[in-house]
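A single protein chain has been omitted from the complex, and every remaining protein chain is retained in its original position.
Which chain is which? They are A and B, in the order written, and residues in each are numbered from 1.
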Amino acid sequence: MAALQERPVGFFTDTSICIGCKACEVACKEWNQLEGNAPHFTADSFDNTGQLDAQNWRHVQFIEKIPDNKGTIGTPIAGGQAWLMMSDVCKHCQQASCLEVCPTNAIVRTEFDTVFIQQDVCNGCRDCIAACPYGVIGFNEKTGTVHKCTMCYDRLQNGLQPACAKACPTESIKFGYLDDLHAAADTRLATLQKQGFAQAQLYGRDTSAYGGLNAFFLLMDKPETFGLPNAANATLPSRNNVPGYLGGAVTAVLGLLAGVLAFRSSRMSGEQR
Amino acid sequence: MPEHFAVAPNWEWWILAYFFFGGIAGGTYAIGTLIRLFGAPADQGAARTAFLVSFIALIPCPIFLSVDLGQPVRFWHMLVDTSAGGPSFKYWSPMSVGSWALLLFGVFSFVSFLGALGQSGTSALSGVGRWLAGAAGAAWSVIGSGLGFFIAGYTGVLLAVSNEGVWSDAGWVLGGMFLASALSGSAALLLLLWRGRHDAQAGTVTRLEIADRNFVILEAILILLFLASVAAAGTIGKLLGALLVLWLLVLIGLAAPFTARGARMGAPAVASPLLALLGVLALRALVIFGGQL
Partner (left out) sequence: MTNHWRDIKNADVILINGANPAEAHPVGFRWFMRAKLDPARGPGSGGGAKIIHADPRFSRTSANADQYLRIRPGTDVAYFGGLINYVLQNKLFHDAYVKNYTNASWIVKQGYDFTDGLFSGYNAQTRSYDVSTWNYETEGDPLPGPAGTTQAKAKRDMTLQDPRSVFQLLKKHYSRYTADVVSSITGIPILEFESVARTVGEMGKPDKVMTIVYAVGLTHHTTGVQLIRSAALLQLLLGNMGRPGGGMNAERGHANIQGNTDHAISWEILPGYLKIPAPGQKDLDDYVAVSAPKKSDPHSWNFFGTNYRNFMVSLLKTWYGDKATKDNEFAFHYVPKPATNSSWISIYDQALRGKMEGVILSGMTATSIGPDSNQVLQALSNLKWLVVMDAFPTTSSEFWRAPGMDASKIQTEVFMLPCTHWIEKDGSFVNSGRWSQWKEQVIPPQGDARHDHWILADLYSRVKKLYQQQSGKFPDPIMALTLDYKDPLKPTADEIAQEINGKDLATGKQMTSFALLKADGTTTAGDWIYTGSYTPDGNLMKRRNGIQDPAKNDPTGMGFYAGWAWSWPLNRRVLYNRASADLDGKPWDPKRPGIQWNGTTWTGDVPDYPPTMNPKDPAAWLPFIMTGEGTGRLFSKDLLDGPIPEHYEPIESPVDNVLHPKQATDPVAFLYDQAAGRPNRFGTVADYPYVATTYRLTEHEHYVTQNVPLLVGLQPQAFVELPEELAGEKGIKNGDRVRVFSKRGKLEVSALVTKRFGPMTIAGKKVYTIGIPIHWGFIGIAAERDPDLSKYWVANALTPFVGDANSRTPEFKAFLVNVERIG
């Protein structure tokens, strides 16, 4: 593959053709040498991975929405709507909450417009974990740092596409330059809408969530179903800076007053007595 | 209603300890300054205690914080940008600002600590004591107590500036609430330390008690505001249930200063500020753990 241009890249993950094979999960682990967590049977559909974390930079969700005993046709029991599978990953947000709060500048934006955690800088304060609205980042006890999808930065630098996209058999995960992906996604959405899939929608394609997501999705249900904040909920941590400090300042003034009252009035009365 | 999908950073006991001690360090410094500026001469002993306590409470703070890091030795990455070079400072990141504030406050608290020692008779430090007693010293304490307020309160803002349920839902109150409770806790601690002393002036104790009660009222109002905003966000469930016993401690802590009215010596006198402090701890625990449930 020719070297990648220094242009915004990303993922278009089309969940309507995901087969839940988890090849992406395994490819990611193989390439990034992640051991995975201790095996654990969750009895949660076919998901035994559970969440994105330091060992799981891709996580395939399984959401069962099988309608009850179907006796007639017309029930949307197939067509990608009855058993939702979605390969979740770091969104590489344009306005990245994690990057915003990181006190050490360990989290940076790369030449490919991706969000990257520099392992040699991170000191493991975990502020980014509390900030990421997608529950993406995990802490690794062994390295003492936090981890998430790197968008295979090392592969990108060598002109290779990310391991997960490469492994995805159905091309549910499409990697490419962001503008190309946007075009592909629009076409796909239009097709689905024409076919009558009213719930089909793009998530992160426009700027309504965090200024746009470099890893964006085609969903067959509303974002919340997949643990994704909807546009109204997609808020940055920094929204609370001004009110937070303001509240603190007001309290400080009131506290000051309360203190002054206590000591000042006492001084008066004390001296007069 | 906002929905949250952020996961827990697993900030636990070290962070709780830091929030508590940081609050005390900041709160006592501020109270010390208040007494320094507005208190009676007879109260100045209490001011000295406040400055002493402030720094002592501050000492473990950076340790707690560093131990909590995954890479404790890299604590300095908070201040120095190791990848781009130069200082690492992000005004929009409370943790970044807090790191600098802690450093600066450490300087103020340390100098005031030395001054208090000097004023209390450590002759080698009497110069510092004298300088602090002057106008420049007053300015120093004012700036220091500004930082103290910050240390006492920014931890709340730090939690709020996230996408965690509870924390970010009470974005505008957490900072104030922590600050108020830091003040009430600090007053309680000073009461505890001051009340039993042979040279304690009854007036000083009374005034500290009044201050404590004032702070508690402020704190209670903020707690109510906090509950209201969390309830409005629909995340209050996290704070009830398993954590109910902590609420009990908070309530007792809030009530304690009032029950102790009139008591001067003996068990109740010690118990009430201790309970108040426990309440302060419980409040922080509630918020820290509740947000991560």
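In this section, contacts are C-beta pairs under 8 Å (C-beta built on N, C-alpha and C of every residue); 3 or more make two chains touch, one makes a residue touch a chain.
Because the structure is a prediction, the values reported are computed rather than measured.
Enquirer: Give me the chain A residues in contact with the hidden chain, please.
Expert: Within chain A, the residues that touch the unshown chain are 17, 19-23, 25-26, 29-30, 35-41, 43, 45-46, 48-49, 64, 66-73, 77-80, 82-85, 169-171, 188, 191, 194-195.
In the analysis below, only the chains that are shown with their structure count from here on.
Enquirer: Taking each chain's centre as its mean C-alpha position, how far apart are chain A and chain B in Å?
Expert: Roughly 34 Å separates the two chain centres.
Enquirer: Show me the residue ranges of chain B that touch chain A in the complex, using the header's touch definition.
Expert: 2-11, 30-31, 34-35, 38-40, 42-43, 68-72, 74-75, 77-78, 81-84, 88, 90, 92-96, 99, 149-150, 153-154, 156-164, 167-168, 171-177, 179-180, 183, 203, 206-208, 210-211, 214-215, 217-218, 222
Enquirer: Contact residues on chain A for chain B in the complex?
Expert: 51, 53, 97, 100-106, 108, 118, 120-127, 129-135, 137-141, 143-146, 224, 227-230, 232-233, 235, 237-241, 243-248, 250-252, 254-256, 258-267, 270-271
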